[in-house]
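Missing here: one protein chain of the complex. Every other protein chain is in place.
Chains: A, B and C, in written order; residue numbering restarts at 1 for each.
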Amino acid sequence: MYSKEVMDHFMNPRNVGEMPDADGVGVEGNPVCGDVMKLFIKVKDDRIVDAKFMTFGCGAAIAVSSMITEMVKGKTLDEALQISKEKVAEALGGLPPQKMHCSNLGADALRKAIEDYKNRQKKN
Amino acid sequence: MYSKEVMDHFMNPRNVGEMPDADGVGVEGNPVCGDVMKLFIKVKDDRIVDAKFMTFGCGAAIAVSSMITEMVKGKTLDEALQISKEKVAEALGGLPPQKMHCSNLGADALRKAIEDYKNRQKKN
Amino acid sequence: MECYFDHVATNPLRPEVLEAMMPYLKEEFGNPLSVYPLGVRAREAVEKAREQVASLVNARPSEIVFTSSGAEANNFALRGIAMARQYEGKHIIVTRMEHHSVLNPARFLEKLGFAVTYVNPDRQGLISPDDIKKAITDETILISVIYASPEVGTIEPIKEIAQIARERGITFHTDAVAAVGNIPVDVEDLGVDLLSMAAHQFYGPKGAGALYIRQGTRIIPLIFGGIQEGGRRAGTENVPAIVGMGRAAELAKEELPQRVEHVRGLRDKLVEGVMNKIEAIHYTGHPDRRLPGHASFCVEYIEGEAMLLMLASKGIYAASGSACTSKALKASPVLLSMGIPAHIAHGSIVFSFGMDNTMEQIEYTLEEFPQVVRRLRELSPFAKGWEGVEEEGRCTPKK
Partner (left out) sequence: MECYFDHVATNPLRPEVLEAMMPYLKEEFGNPLSVYPLGVRAREAVEKAREQVASLVNARPSEIVFTSSGAEANNFALRGIAMARQYEGKHIIVTRMEHHSVLNPARFLEKLGFAVTYVNPDRQGLISPDDIKKAITDETILISVIYASPEVGTIEPIKEIAQIARERGITFHTDAVAAVGNIPVDVEDLGVDLLSMAAHQFYGPKGAGALYIRQGTRIIPLIFGGIQEGGRRAGTENVPAIVGMGRAAELAKEELPQRVEHVRGLRDKLVEGVMNKIEAIHYTGHPDRRLPGHASFCVEYIEGEAMLLMLASKGIYAASGSACTSKALKASPVLLSMGIPAHIAHGSIVFSFGMDNTMEQIEYTLEEFPQVVRRLRELSPFAKGWEGVEEEGRCTPKK
């Protein structure tokens, strides 16, 4: 069902954990629906230098979270905003059709985290 | 499906043939329905001394015809009239339910042959 | 000598097919819905089989829904389309050549308020596209025509009728159970919307059939429940049987030309011999437009079941459409609808050939069959003719 990449990111997820000093946090999903992704980013000079996640969800949701934290690291915010659900799925060697929404969740959490970062910047 | 006795009487039918000098002939059935039995009897002193048949029909119809010609031989007319469809079926070691009508056909042809004999007697 | 000449009834499993099934009867017993590898492998096996079956009839895999039999596929097609299109109209056209598993759902739909037209064949079992056209009304939503008759072998003009249906926006189904795997069948070339098949008709297992459903055709399920078969047919998949159907389809596709040639040779030899050696016999169905391995006759003055039994005692296994071989005790409605009188229809006998048959078996049969006919005619009160038979006689119910 799942590709090798999905299983690898699920079994050995990268960048797990809270990030107390995050510059931006995005939460997407709803536990009533079965998936919640919490994405933390650290930003320096408009570039994401670190990312972490905590996820409640299925294997695909966890793999997507892990993959997207890897993908964003080192990217500028603008580059990161280009990451679509298709790109995440592609990086994972594909997802079963009914699991595509999981990669959307990942992309949305990332967008929220960047937004959060930008909002915080404005306030300062 | 069929008992050994049925198959024996079907494969080696007894008393097959026309009987030009029959004392009574009974025909039962209709070729449109798939069975016709023609039963010939020879009668002496109110006793059936010989019987023959010609049958158009299935294996059961042929076996029933053969069996009933065997059963009547040596019987008085009154005894022969006691032969019911159940007795024919029983003598054949049983018949599948949907084939029971075949033994009815046999009993009816016999009754008609006896009636024919009696009618001829009356006329003489 | 043993001669199995009843390939329209069912076929032996090909050893290659059983071999493909065996893992799924043993260690690969997973449920295709399960997420762990045992289930995933079962799912993959089912999807591979779907591709193989699709390929046999030139369909897309997503257009194949597995069923448990040809009869289920036919019921699914008729009831499913009737339910899906009932608000557009309530008229259905079928033919009198159909199998019970088309006719009886049609009768059931009549009880639900649908009108059904039953189109008659000609004397050779052919349905005329013109007669179909004439039967169409503004209410017609579905036409179902059998592809090839298991009783008389006739192959119907499906492509022409599908064309007529398509022009009028009517869904077209064909029961191709007796055809698929035995002659080339191509859903794209035919232009049909639905097509039924059964694995046991082409050396696949019993318990596996399929309905081809052209993409975009709306249909209501016959078996509701889980999400198997894309929500169109519920129930835990019969994985071994489905895998077997796939392998059997693959073999059929590879071997089709040889199969056709082999059984046609046997059939032609039998027909020639039988027609020469036996008097008062009719070759039923169409002489050319027919299944290549199919020879059907009506033998006058004797009855079919008796022939079957006596042939069986010689090791020759055939079929008949006589009343006595049907539990309903009625002569084959197909033969009657072709205009064959009932008393002659009772002498029906059908030989159908397969890959396991040989020319020696045909020669043996050409020795034995005429003797069987002779022996039964010796018992028959009609051996000299049908004297006193009114063709229109009616049968009183027999109890």
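In this section, contacts are C-beta pairs under 8 Å (C-beta built on N, C-alpha and C of every residue); 3 or more make two chains touch, one makes a residue touch a chain.
As the structure is a prediction and not an experimental result, all values here were calculated from the model.
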Fill in the blank from the handout: Note: the excluded chain touches shown chains A, B, C
Fill in the blank from the handout: Missing-chain contact, candidates C:Glu63, C:Glu156, C:Asp193 or C:Glu237, resolves to C:Glu237
Fill in the blank from the handout: Out of A:Asp35, A:Asp50 or A:Asp116, the sole contact with the unshown chain comes from A:Asp35
Practice task
Name every residue on chain A in touch with the hidden partner chain.
Solution key: 2, 7, 10-11, 13, 16, 27, 30-36, 38, 53-62, 98-99, 101, 104-105
Handout entry: Contact footprint on chain B, counting only the chain that is left out
Key = 1
Problem - Sites on chain C contacted by the missing partner chain, in the whole complex - result: 4, 6, 9-13, 18, 21, 25-27, 29-31, 33-39, 68-72, 74-75, 99-101, 104-105, 107-108, 198, 200, 205-209, 220, 222-227, 234-241, 305, 308-309, 311-312, 317, 319, 325-328
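The definition used in the following text is that only the chains that are shown with their structure count from here on.
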Exercise for the section: Compute the centre of every chain as the mean of its C-alpha atoms, then state which one is farthest from the centre of chain C. Expected result: A
Practice task
Return the distance between the CA-based centres of chain A and chain C, expressed in whole Å.
Solution key: 56
Fill in the blank from the handout: The distance between the C-alpha centres of chain B and chain C, rounded to whole Å, is 39
Handout entry: Separation of mean Cα positions, chain B and chain A [Å, integer]
Key = 90
Fill in the blank from the handout: chain A touches at least 2 other chains through residues none
Handout entry: Residues of chain C whose C-beta touches two or more other chains
Key = none
